[in-house]
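Below is one structure, written out as structure tokens; the observations come after it.
Note that one protein chain is taken out, while the other chains of the complex remain in position.
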Amino acid sequence: MNFRQRLIAIATFLGGIYFFLEFVLPEKLPEVLGGFEFGKYHNEVSNGFIAVGAVAFALGLINLLYVHGSKIVFGRKGALNSAALLLSLFAMMYLTLNEWITSEKFNAAAGELRDLAAFSRQIKTDAESKRLLEIPTADRIKILITSLDSKITEVQVTLDNAPKDTPAIVSDEATAALAATNIEVANIKSALENDTTFADLPVLEKLAASLITLASGRQKIDALNYKVSLGKAAYDFVYEGLFIPLGSAMFALLGFYIISAGYRAFRVKSAESALMMIAAVIVMLGQIPFYSYISEDLPEMRLWLLQVPSAAAFRAIKFGAAVAGLYMAIRMWFSIESVSFGNDSAGKTGGSE
Amino acid sequence: MSKFSLANLDRRIIYLLVVLALAWPLLNKFTIRPARMKSAEALYKMVEETKPEPGKAAFFAFDFGPNTKAENASQAEVVFEHLMRKRIPVILFAQYVLADPFLKSIPEKIKAQLETENPGEVWQYGKDWVNLGFRPGASLIIQSIPKSPNLAETFSIDAFSTPLVDLPIFKTPIKLKDISLLLQMTGLVGTFDSYVQFFQTQDYRPNFGHGCTSITIPEAYIYLDSGQLQGLLEGIAGAAWYSKLLTDQFPNRAPDNALLINTGLGIAHLLLIALIIFGNLTALFSKKEAKRAR
Partner (left out) sequence: MGVEHASPAMIFIMIVLAIPLFYFIKRAQAGRKFFVRRIAGIDAINQAIGRAAELGRPISFCTGLTVVSPTLYAVLGVLFHVTRRSALYKNRLIVPQNTPEVMAIAESVMKDAYRIEGRSHEFDPSSIVFLSEEQFAFASGYMGMIHREKVASAFLFGYFAAESLILAEAGQQVGALQVAASVSPEQVPFFITACDYTLIGEELFAAAAYLTKEPIQMGSLFAQDRAKIVIFGLIMLGVGVATAKTLWLQVSWIDIDSILRAPWETLFSSVMSLWGRA
């Protein structure tokens, strides 16, 4: 085993031993053994693996660019098809990225309003706790109001530019929330002029509530605005107009193939095949609406076939495959699998006939 | 032998027959009473017996995409409608990225339907259902749910980036023990196993209802038989029977696609059986003729 193989084997073992121990040990060891929680950071470790796995998407992209790019560059057979594939790939990437960036923008805009609502609540909580603050409550409220002024103007512009077919419930809710926010802001401003210590804390809670409703309303109107844009239309055309029907069509092919394969291959040539045929016909007839024209007992017979012989056979196959999978997993874990990552001993052991 | 020999019918003729068998009931809006599905009845009973309680919710996973939309979307619609009628708060979730549009479209469709049927009543997002959206991580995410003391902290935001703590469903902390029902509709193989394995704690497992495509029915029966599943929708046939049960209880409800699709499927089944019998008979006669000729 060279250095690289040894490193891979160690990394594999350590990764496996963590998950093995996390499963095998109880959630918390008894106090007499230290009370250690082995799986305390399991969520973080799992998220790490998810992140690593996500990077693998680039591998597929690189392969596509290599295989189809070289066809285009060297003018090989199928170059036009490859060009169409790469063009579609980049077009779809652009449209999906645009969709994602736009929805994140809307979420961020609404998020800013929610952050201001949370800030408002925090000011109230800190003031009620009467603890000593670096920045006095009144100054914090002034910062809040200054931030709010620009946001309110933005929201007003969004509401004014809402599409004509915005449902009344959405626009009314947003308009009411904006009005309530403006009232609370005006109340706060006048309270600040009269009382620099600012004693009217409940108004901050009202402001927070109206800001949360405003955030939700703004998000909905932004989404409605985006819906009528060119980017969204293009995305909908490609995704809902092409991708979804194409996927459904491919799945629908199965129906045709099952029937043509059934007609071609289901021949009764022996007692076992006759038995299989009878069972198949009973199961099919037992689940269609027309069973009552043949026999009322068909659903029960179907149920018995599925619950008894079929379940038994499935269980047996699953047990066998599970045990085989378990052994393969142990071999992978201890790196005693011969076909792995440049193992020089692979293929030296006699080979096949 | 001619291309159109009866013993080896051209597959294009078979495809044409299939198109006609499936299209005719859809075009003529012809439906027929579906076959009785006991497993769908068990799921119906399970949902019917669940009472809406404050601080409790149903966890509903839409783990299907456009490919299996015909079966799984129909299943998801009928069960979601039943939950909405019973005012059981629903937490929607998906492990499959292509399920995301359904997490948005199906609740909106059912909401519109129910509000038309029941003027004056309103179903609200955040109060009647929450959409957590697609979450990557497959079984790793499922494993984190039983360990979470509050799902609002584990998932933090919904599909629209709204903090979950701001939504009425999550006003009180919800953990696994507050999930009264687990439901999963999927055409994928493998996702269902992770719910069976991990969506439970030492002393609590919610009632589990599953909706599968026809291909995975035999596998699902293993779990139904062992009691790990309490209800099962067997493809579109299960959805059709569930829809029929809903219509019996709520006669004013709008008709859905499940019955239509199920009728078309029934005709296609009959076509397949006829073709198999036909193929075997013609093969038998061809063999006899060949023997006679020798």
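Letters A and B mark the chains in the order given here, with residues in each chain numbered from 1 onward.
One rule holds for everything that comes next: a residue touches a chain if its C-beta (ideal position, glycine included) is under 8 Å from a C-beta of that chain, and two chains touch if they have at least 3 such contacts.
The structure displayed is predicted, hence computed values, not measured ones.
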Given the contact definition stated above, which residue among B:Phe198, B:Phe250 or B:Phe278 touches the chain not shown here? B:Phe198
Out of B:Ser74, B:Gln143 or B:Asn207, the sole contact with the unshown chain comes from B:Gln143
Against the chain that's been left off, what residues of chain A make contact? List them. 23-27, 30, 32, 53, 56-60, 63-64, 66-67, 70, 78, 246-247, 250-251, 253-254, 257-258, 260-262, 264-266, 313-314, 317-321, 323-332, 336-343, 346-353
By the contact definition given up top, give the residues of chain B that touch the hidden chain. 67-68, 98, 143, 146-147, 187-189, 197-198, 200-205, 213, 215-216, 218-219
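In this text, only the chains that are shown with their structure count from here on.
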Nearest whole angstrom, what separates the Cα centre of chain A from the Cα centre of chain B? 19
Where on chain B is chain A touching in the complex? 9, 11, 14-15, 18, 22, 32-38, 65-70, 98, 101, 136-137, 140, 143-144, 147, 160-163, 166, 217-219, 221-222, 224-225, 234-235, 237, 240, 262-263, 265-266, 268-273, 275-276, 278-280, 283
Going by the contact rule at the top, pick out the chain A residues touching chain B in the complex. 42-43, 46-47, 49-50, 54, 107, 110-111, 114, 212, 215-216, 219, 240, 243-245, 247-248, 250-251, 255-256, 258-260, 262-264, 266-268, 277, 281, 284-292, 298-299, 303, 306-307, 310-311, 314-315, 318
